[in-house]
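Below is one structure. I have some questions about it.
Missing here: one protein chain of the complex. Every other protein chain is in place.
In order of appearance the chains are A, B and C, and numbering begins at 1 in each one.
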Amino acid sequence: MNVFGEKWTFTSFGESHGAAIGGVLDGVPAGLHIDMEMIRSELDRRAGKGMTGASPRAKNEPDEVEWLSGVIDGRTLGTPIAFIIRNKDARPEDYEWLKHSYRVGHADKVYELKYGIRDWRGGGRASARETAARVVAGCIAKQDLAQKGIEIHARLVQVGAETDPTKFNETIAAYQQEGDSIGGIVECTISGLPTGVGEPIFNKLQAELAFAVMSINACKGFEYGTGFGGVTQPGSAINHISGGIAGGISDGTDITFRCVFKPTPSTLKAGIKGRHDACVATRAVPVVEAMTAIVLIDLLS
Amino acid sequence: MNVFGEKWTFTSFGESHGAAIGGVLDGVPAGLHIDMEMIRSELDRRAGKGMTGASPRAKNEPDEVEWLSGVIDGRTLGTPIAFIIRNKDARPEDYEWLKHSYRVGHADKVYELKYGIRDWRGGGRASARETAARVVAGCIAKQDLAQKGIEIHARLVQVGAETDPTKFNETIAAYQQEGDSIGGIVECTISGLPTGVGEPIFNKLQAELAFAVMSINACKGFEYGTGFGGVTQPGSAINHISGGIAGGISDGTDITFRCVFKPTPSTLKAGIKGRHDACVATRAVPVVEAMTAIVLIDLLS
Amino acid sequence: MNVFGEKWTFTSFGESHGAAIGGVLDGVPAGLHIDMEMIRSELDRRAGKGMTGASPRAKNEPDEVEWLSGVIDGRTLGTPIAFIIRNKDARPEDYEWLKHSYRVGHADKVYELKYGIRDWRGGGRASARETAARVVAGCIAKQDLAQKGIEIHARLVQVGAETDPTKFNETIAAYQQEGDSIGGIVECTISGLPTGVGEPIFNKLQAELAFAVMSINACKGFEYGTGFGGVTQPGSAINHISGGIAGGISDGTDITFRCVFKPTPSTLKAGIKGRHDACVATRAVPVVEAMTAIVLIDLLS
Partner (left out) sequence: MNVFGEKWTFTSFGESHGAAIGGVLDGVPAGLHIDMEMIRSELDRRAGKGMTGASPRAKNEPDEVEWLSGVIDGRTLGTPIAFIIRNKDARPEDYEWLKHSYRVGHADKVYELKYGIRDWRGGGRASARETAARVVAGCIAKQDLAQKGIEIHARLVQVGAETDPTKFNETIAAYQQEGDSIGGIVECTISGLPTGVGEPIFNKLQAELAFAVMSINACKGFEYGTGFGGVTQPGSAINHISGGIAGGISDGTDITFRCVFKPTPSTLKAGIKGRHDACVATRAVPVVEAMTAIVLIDLLS
């Protein structure tokens, strides 16, 4: 439900306009130094600080992490690490109109059908705000991975039809001016992963990565190695391309996967008020890294 | 590791050239009638009976299911259902040469690195033969889903660059004649799924489906709803397309996803002897249905 | 590790002298009203308010629950419920001497050996303070169980050799005056549980109850039905006594189990300073009820 992982687990909680969002990490080894500065910087990156087309809330609300347990003098104790980020800039009143209506393309209606009750205040659990907790968890995972020589780097490689990164801001700004939004593709590379990660049958490494990444809001697809594009190539031409995984198990070479994010359905053009992003894919980049780090550290635990 | 699911679980076991492959289903409700004829027919479909380009073993070895427990007079007892399929046509001698070598594009080497030991007899666990057990499990899942009004239908929609189904056999035959192989795309539609299936955060329905499907041998990508193609469309144009899932939860409409299968790396052209398929995507179709059924019945349990 | 349950899960976190202790409940159904008054009263009961022999900290520190998520207007949202209790009366300085020494009968040393680091401030995670979070979780479980007609009542039935409840305070006071401590036996009755709870093989109801109760600090034994005492009775005399469970499954009659708590090893007599209880069994009573409620609600979810 709200727990990710088996041995290095991350429990996420919090509504976007409630008291706080946060998480509990269980299974983090003792003695790990936590780089608080990196966490701050990754949260800013997720918030879209200085990015074209990011929503005002994301830019204005500094995400301050409060550590409740599991850390003493900046080092982990081996006990559960609980942290929260208070929702300072919550504006439930902006969403009063949602009490009795559902937004197109949002989860408002299915939540009400599933639970019989709904936190109408800006999406509640379904809000992208929840990903801030993922980024904090991901930072701790990344720091542990880095010590093992494993690096994760994601980047935006396509916005709409545009594949030239120098033109991305321009493209996004154009959609924003029209009160519209646009999708994007994020590519992520894992380097330094040792051979042998992943299980042969159901828990293949690619299945675990797909599960982690497809759990991010607005993600509509995942591919690795030869991907969808490889369908037109004969076996003789591509049988040397492993994509870093053989039989579900890492083979020691770099792994590159790609995932696609749809544009947010909340646009001025669609008549939906609120604080929205013109291209959520830009802000998804650190979240893709975070989920990749979380799933890898769990597999390595 | 070798268990799929949380409440309706499927444990898979068996090497392709050992005594038997099989599975244990735990959590299947009591009193369900099992349609043995459907299981036979689905196993034939997986074996590629009558299909262009299917490997001889698949066609010649009738997969006979032996039921060991959990079923009395064709009805389930609510206790674990264990079944096996003996490996009658096992020919370890065909693979003697593999004892001291690794095949390109196969998992031979990573298995040896991961386990320090390897069943060289035709891939062992990594063989596609393991999917026969998935098909048996999937049939039981499908039968239970059908009673709930849920139907799953997969079909091949692309082979190489060809998208016209009437030309698929021709395309495959052409690659086979060259001792080569080719990939394909499978599309799968779920209809009748009630609203409310899937969890909002990590266990989003799309993440669960991706996990299930990406665990199939040779699968390199998964997409649903607007998919990768949707990246060029603005939010205003596609915000009404849910793909059957909102916020990770089924919304009561049909769900269609697509997945891509790479060509088998074992080709005569690559100098690899054995019994291989010219287009594994054809035989993946019932496996995609099986894994979809298994993941859905688990979510509904 | 720090998560209890499969479907209705309780994640516990917090060191006894850190910022806070708390928990996250996942899988609690939406729409449940939370009785905050009952939670306050159960926390007082656990704290030993007004009890003979309870430690000063327990009595002086009011446990105030702060709700972070999952609850709106006193009703559950179906999303994870996170709560914390701040450690107001934390006095790390009382434990400075523990930085470089281990207490007899305590977990200080094994923690350091297991984790390589230790929160010396009053036991950290090993402190009985952690059970306050269990009591909060247990209250929510109990409230849901009560709606289903299931009641749980635990009581102290033995203190040292004394089995007359009217003499318990007197007995405890006698040990306290000597700077010593004494054990006790708690008996717990579950009534209203429907037939069919528990699984036939490993997850027998008695195994689940034993697991839940034996996880409480200082608990050294568990028995139900005919228990240890039944060993002297022939089958013909006791084969009608089910103890409320047959083949691991509840049979619809009341279930009564007993568990024993050893005296705290921290006694003035043993030369250990700090704030301790003369008979922890008295304060274990609501914790036994809490763990029983938590395991039952999980089995019923």
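In this section, contacts are C-beta pairs under 8 Å (C-beta built on N, C-alpha and C of every residue); 3 or more make two chains touch, one makes a residue touch a chain.
Just so we're clear, the structure is a prediction, and the values are computed from it rather than from any experiment.
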{"item": "Among C:Phe4, C:Trp67 or C:Phe168, residue touching the chain not depicted", "value": "C:Phe4"}
{"item": "Omitted-chain contact residue, chosen from B:Val3, B:Met38, B:Ala146 or B:Ile241", "value": "B:Val3"}
{"item": "Sites on chain B contacted by the missing partner chain, in the whole complex", "value": "1-3, 9, 11-15, 18-22, 24, 26-27, 30-31, 66-70, 72, 75-82, 84, 114-119, 124-125"}
{"item": "Touching residues on chain C - with respect to the absent chain", "value": "1-4, 12, 104-107, 109-111, 113-114, 125-126, 130, 158, 160-161, 175, 178, 180-185, 195-196, 199-204, 206-208, 210-212, 214-215, 217, 219-228, 230-236, 238-240, 242-243, 246-251, 260, 262-267, 269-270"}
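As a working rule, only the chains that are shown with their structure count from here on.
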{"item": "Most distant chain from chain C, judged by the mean position of its C-alpha atoms", "value": "B"}
{"item": "Central chain (distance from its CA mean to the mean of all protein CA atoms)", "value": "A"}
{"item": "Between chain A and chain C, centroid-to-centroid distance (C-alpha), Å", "value": "37"}
{"item": "Euclidean distance of C-alpha centroids - chain B vs chain C, Å", "value": "46"}
{"item": "Sequence positions of chain A contacting 2 or more other chains", "value": "1-3, 12, 114, 125"}
